[in-house]
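Excluded from the complex is one protein chain; the other protein chains are retained at their positions.
Coming up: chain A.
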C-alpha cells in the first residue's frame, strides 16, 4: 500500500519531521528483522518519543486504515517485526530510559526501548538480578522481549520473561492508553491482561512502559561440563538430576554435530568423539551450590558420563560457557544461510526428538545441528545451507515442517521461546486447535477491531 498525502502530513505532525522516514532507501533497512527469508515493504518508519506520540501515530493509522508494526531492535527470530502487509514500522528505540530502580520493592520501571543487557547491568550495579537472559540480550529491547515473552539460558530455575512482568503501560490501536498490573505482587482485579500482552507480539497493543520484578543477586555460581557417549544418556542424566530435587540454573546441551563445529571454529579442547556435551551450573549460597555440583556430577557419572569437569574459577567457567555461546557462530560459518529454529518437547523426550531431527535432516540431505536448553526441553535445530544451491531453502522449509510435526507428536510445541510471528503462523492451528485459534482471533478483534496492529501475525 502507499500512503496518501494527508497521512504523510499527519504522521509528520505526530512525531516531527526529523523522526519520520518515507524514502525507499530509508525504508529498506526495515524490510526485515533477524529472521532469514522473510521480508516486507514498509511505507513509513516513525520514531515516537513518548506514549503521547505513540497514541498519536496509532490515531493516524486507525483513521487511515494503515497497518502498524511495533519494533524494538528487530532481533527476533520469528519474523514478528516484518511489515508483511506494508504500513508503518513503529520503532520504539527513542523510549530508552530506565525510569526507576527500587531496591526496597525489588522492581524496575523501564521504557520499552531499553536493551535487556542494560537493564540487567543497571540492576546488577544495585546488587539485583533481572533473570530473563535471551541469547540476544545485548541487542534485544525490554519491550521486544516482553512482546515475544523471550526465554533464555536460565529458564529452568528462574522461568522466562512472563515471570518478571508485573505491570505494563500500553496504547491500544483504538487510541486509549491502559495500565495493567503495577507494583503489586498480588493483584487479581480483572483478567490478567499483563500476561495476555506478554507474548502478544505487537498484535494487541503497543507496550510503552513496563514494571519488572527483580531478585537479589545470588552470591556464588559454579559451572561444569559432562561428556556422554550419546544424547540419550545425557537426557537420562537430566531426568535424574531433576528427580533428585536439584533445579540447576544452567543445563544446556550440544549434540555431536554442534560439538564438532564449535571445536573446529574455537579450538576449546572439547572432546569431539562424544555424542553429547552437557553444560551444568548453579548459583546461590556457596554451600548450596557446592552441594549441588557434587550431586550433579555423581548423577551424570551414574547415567554413563565419560567424564565431568568443574570450572575452577570465573574465567574457566566462561571458557566452558563459550562452547554454548559460540554454537551459532560456529555453525553459521559452515554456510552462508543459517536458519536457527526453535521447538520444545517434554524433558524426557529430548533425546528422541534429536534422533527425529537427525533422521529428517538426513532424509532431506541437510546439515542440521542441534543445541539448546536441556533443562526445559527447548531445542534449537540449526540448519546451515548454501543459499546459491537450487531448492535448498525449500528443502529446509519442508524439513522444518516435519520437525515441528514431530515435536507436536512427542507432546511438545512449535516454538518454545522465539515466537509465532509470520514464520510459525502456518503451524499454529496444529498446536492450539481450531477452537482456540478462533478464540485468539476474537481476542485480537476485541483489542484491534480495525485490524491495523501487526496484521499477518498472531490473531490473523
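Quick note on the criterion: a contact is a pair of C-beta atoms (placed from the backbone, for glycine too) under 8 Å apart; a residue touches a chain by one contact, two chains touch by 3 or more; residues count from 1.
Assume contacts and distances are computed from a predicted model.
Enquirer: Of the candidate names "Glycolate oxidase iron-sulfur subunit", "Formate dehydrogenase subunit alpha", "XdhC family protein" or "DNA-directed DNA polymerase", which one corresponds to the UniProt protein name of the undepicted chain?
Expert: Of the names offered in "Glycolate oxidase iron-sulfur subunit", "Formate dehydrogenase subunit alpha", "XdhC family protein" or "DNA-directed DNA polymerase", the one UniProt assigns to the missing chain is "Glycolate oxidase iron-sulfur subunit".
Enquirer: Taking the full complex into account, find the residue in A:44, A:91 or A:170 that is in contact with the omitted chain.
Expert: Selected residue, touching the omitted chain: A:91.
Enquirer: Considering the complete complex, identify which of A:136, A:236 or A:344 is in touch with the unshown chain.
Expert: A:136
Enquirer: Can you say which of A:163, A:230 or A:332 touches the chain missing from this structure?
Expert: In the complete complex, the chain left out is touched by residue A:332.
Enquirer: What chain A residues would touch the chain not displayed?
Expert: Touching the missing chain: residues 21, 23-26, 28-36, 47, 73-75, 91, 93-94, 96, 113, 115, 117, 136, 138-139, 326, 328-329, 332-333, 336-338, 387.
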